[in-house]
Every structure is written in structure tokens, then in C-alpha cells.
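I have a structure here, written as C-alpha cells, and I will follow up with some questions on it.
In this view, the complex is presented without one of its protein chains, the others remaining in place.
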Amino acid sequence: MTRRKVFGGVFLALVGLYFLLPLAAAIEFSLRDVGDTHSLEVWKTLFQQDGFVTNLLTSLKLALGTVALTLLIMVPTVTLIHLRMPQFRRTMEAICVLPLAIPAVVLANGVFVAFQGAPPWLNGTPVILCLEYVVLSLPFTYRALDAGLSAIPVVALVEASRTLGGGWATALLRVVVPNLRTAILNVSILAAALALGEFTLASLLLMDTLPVWTVSAGQSNGAVATAASMLILIVSWVLLLVMSVLSRRRSRTPRRSR
Amino acid sequence: MADRRRWADLAGLSPFLLYVAIFLGAPTVVLAVGAFRGPDGWTLENLHAAFTGVYGDAFVVSTELSLISAVISAVVGLAVAFVIAAAPEEGPLRQVVSTASGVLANFGGVPLAFAFIAAFGPVGMVTRWLSTNGVDISSFSLHLFDLSGLVVVYLYFQIPLMVLVILPALEGLRPQWVEAARSLGSSRWQYWRLVGGPLLFPPFAGALLLLFANSFASYATAAALTSGSIPLVPIQIGQVMSGNVAAGQENVGKALGLGAIVLVALAMGGYGWAQRKTTRWLR
């Protein structure tokens, strides 16, 4: 028994080392200065790098746009399915997991061909990225909203609101949305993290975003690129951590009461 | 009246359906159709080209990479999950590992590539530290940019994904089953052969398929790490898109894409089937 415990501990430590080394190394690399010294020099100059701020802003706007559009389309749709057409839940789920079966690079190729003749505001700007990121995030968006709606008596809530004289819009905004807070937060965080770090579509559709800029900066200055990629990483990890802590806290309460 | 309500409901779904049709359906259909189009109308030339020669090799290399990384991650991930599942449910070890897995499974692409270069690249931290201690891994450093290196890098997001997928299955094994088997006269080995093994097989096989698909579809990590020097299917598709091919070959890219979709979709379908079986068994 104890020998097995020791064995398991050593094994976990080795696996942990594999996961920690690249992170530690990336941080060390971004702190390197001339000779064998370390400093914050690279991080300080990061914001003065040519194109960094522009691309950072583009990526942030993309993230915001993706979150907004995802919520706008998905919250009413999934609510409607739960309220009035529960028989379509399976179909809806099937549609929403489709992007998992289509590699991003293939989607990029399809988008490139399909929208060749589209107006330039769509095809020539990151708007198209935003629209496609909504598609890429469908699988987890649907799962999170579906779980959130399954956990509340949505039909009763909406009927109560309607009998009290509220319209459909009131029911959605004042009753459904507040009860879906956690699910909506999860969806927002996942969509934002995806939009911040996505490289494949952006690069192949020749858009300038932070990850694309980072890779091209890497050709000339490894330390800067490493610092930029750590920044992307830290931001998205903080977002995901917040989500996992919040959803754990929420899921624990009902488990105890059972 | 009832009919009108029904139409109103369907109309409510139309924005979503339209959106998916335009931004997911259209690109896929255009691609699938394009795969069968040549200069003179319908043809199977593109598909033929996609599965022979350099492109055929790309399928072999991609399959090799995905298979190896999936198998290693599945085995290591299962072992990690076993150790974790033995720890107390509300204990810190379990919490940390499952949270970290959730975060790391989403970690791929550009940052991952740079982190590995920073660690094991020619001037990376580990490379330097080892060389000052008399160990020269510069030959390994160069391997970082070839297929074996890519396998090691892919493990970084594949192992956490495996832990995430298989841990619930392990937790679903009820202690009563071990005890019932024991009291009926079963040894530990017989339990795993007759009960535990068969129960874990579907989720394990499903996870293997998921990992395979996940690796097969990955583009960003390989592109950022190797700048396209390894001929993987996604890399080749990217090359064709960027115009790095002879004239008239554009549609071969579409055929490659179609091939990738079919493979990945099959793997994901298998995963979904295994998932359903697992939820019925291990509630």
C-alpha cells in the first residue's frame, strides 16, 4: 500500500516536472538580458514593439465581439429550444458539435473559398474572424447553456413572468438571463479565451492578431515573442481559472444537499 | 392556431440556423464540392492526388503523429487519473490536478511552441543548464523541430485532455463492484480482467479516438514550432491555401480537407458512441 503510494507520488512528480519545465523556461527566457543576467527589460519594451499594441487591441476587440455575438445568438436560441421545442434538443446538440469534426485549418480553407466574392468589410477585415470564432465556440457554448437551462425550471419561471404581465423580452432579460449567470459567464470566458489565442484561421486568412504577430516577431526576436505568448497565456489562464473556481463552487452546493 | 405557433417557434430558430448555414455550412459545402471539381468539370483527380504522392505521405505522417501521441497520452493520462482517483475527493491534490487539466487541455498553439523552444531549444533553459553540467542535448534540441519533438510537444495538451475525459469514468467504478467480485472469489487480477477492464474499455477507446482527432486536427502548434517543415495534413492544406503549389492544384487542398474531415468526424463519432455507452454503465 505505502509502496504504491510512493510509486504514485514519484510518477506524479515526474509528470508535473514535464508540465512545469516549459512554463518556467518560457518565463526565464522572457527575462533574459545581455550576458547571463536577467531583467524585466523585454517586458518593458514589449509595448513599444512595432505593431504590438495595434494587434493587442485587435485581439481584444475580437474577443469582445465574439462574446457579444455568441451570447446574442445562442442565449435566445437555446432558451427557445428548452421552452418550446425540447424535442429538438438532440438535433441542436448534433449541429453544435459539428465544428469539432471540422479541423480549424479546413474551415479556414472553406471560408477562404466561400467568401472570396464577399464585400470587403466582411472578407478583408477581422470581422470574418469574429463571425467564425462564434462557430468554433459552438460546442462548449451549447453545452454550458444547455446545462444551465436544465438546472432551472425555465418553463415555470417564464410562465410566472408572463402571468405577471411581462412580455417575452422581459421574460428573457429579467428572468432567464439572471438565472443563467454562471452559464453565461462560462460561455463568455471560454469564447474570449478562444478568440485571444486563436492562430490557425487568423494566420491563414492573413489577418493581423496578437498570436499572428507573435509568431512573426519570433522570427527576429525570440525573447519578445516568448514574452508576448506568455502574456496571451496568462490572460487566458486567469480567465479559465476564474471559471473553474466559480463553477466548482456552484456545483458543490447541490451535491452536498443531495 | 397550433400550426401558427409551431411556425413561430421555427421562425425563432431561423437566425441561428441561418448563421450556422452561412458560416459553417457554406464553407464546408464549397470545400466538399470543390474537392470534386477540375478545370473540365467533375473529376476524381483531386482526391486521387490527395491520397498519393506527397499528400498521401502527409496522411501517413499525420496518422503516425496522431496515433503515437494519442497512445502515449492515453496511457500516461490513465496512470495519472488512477493515482488521482485514489486521493480523497475534496483533497488538494485532486482539485489541483483536475483544475490544471482543464486549463492545460486548452493550451496549444503559439504559446506552447514558444515555451518548448524556451526550454529545449538550442539556447533553451534546460539545454543550457544541462550543458553547463556536462550533458549535451543539442542533438535532441534539433529533434524538437521534427516529428519526435512534435510528439513530445503534443503530449502537453493531450495528457491533460485524457485526464479530463477518463477521470469521470474511473470515478464511476463503484467500490461495490470490487467488493462483490472479491466476495464471489475473485482475485484483484480477475477483477480487472472481468469487470474493471471491460467497463473501462469503451471510455478508454473513446478517449483514444478523441485524442487522435484532436492531434490530427491541430495546426497552430506545428505551424509555429516547425514553420511548416513537417508535412502534416493540416500543414499541407495551409501551404496549398497560401499558394505554395503549382497552378491547378488549389482543389487538391479541398480534397485534403475533405479527407481530414472524414477521418476526424469518424473518430469523433466513435468517441460520442463510447461516451453514450459509458454514461449508461457508469452513472
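For reference, chains read A and B in written order, and residue numbers begin at 1 within each chain.
Just so we're on the same page, contacts are C-beta pairs under 8 Å (C-beta built on N, C-alpha and C of every residue); 3 or more make two chains touch, one makes a residue touch a chain.
Assume contacts and distances are computed from a predicted model.
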"Spermidine/putrescine import ATP-binding protein PotA", "ABC-type quaternary amine transporter", "Sigma-70 family RNA polymerase sigma factor" or "Oxidoreductase" - which is the UniProt name of the missing chain: "ABC-type quaternary amine transporter"
Chains in view that touch the one left out, judged over the entire complex: B
Which residue of B:V152, B:V195 or B:L266 touches the chain not shown here: B:V195
Contact with the hidden chain (one of B:D57, B:D146 or B:E179): B:E179
Touch residues of chain B, complete complex, unshown partner: 174, 176-177, 179-187, 190, 194-195, 198-199, 280-282
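Here, only the chains that are shown with their structure count from here on.
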Between chain A and chain B, centroid-to-centroid distance (C-alpha), Å: 18
Touch list for chain A against partner chain B, complex: 8, 11-12, 15, 18-19, 21-26, 28-30, 73-74, 76-77, 80-81, 84-85, 88, 95, 97-115, 131-132, 134-135, 138, 193, 197-200, 203-204, 211, 214-215, 218, 222, 225-226, 229-230, 232-233, 236-237, 240-241, 244-245, 248
In the complex with chain A, residue positions of chain B that touch it: 9, 12-13, 15-16, 19-20, 23-24, 26-28, 30-31, 34, 76, 79-80, 82-83, 86, 93, 95, 97, 99-100, 102-104, 106-107, 109-120, 123-126, 155-156, 159, 213, 216-220, 223-224, 234, 237-238, 240-242, 253-254, 257, 260-261, 264-265, 268-269, 272
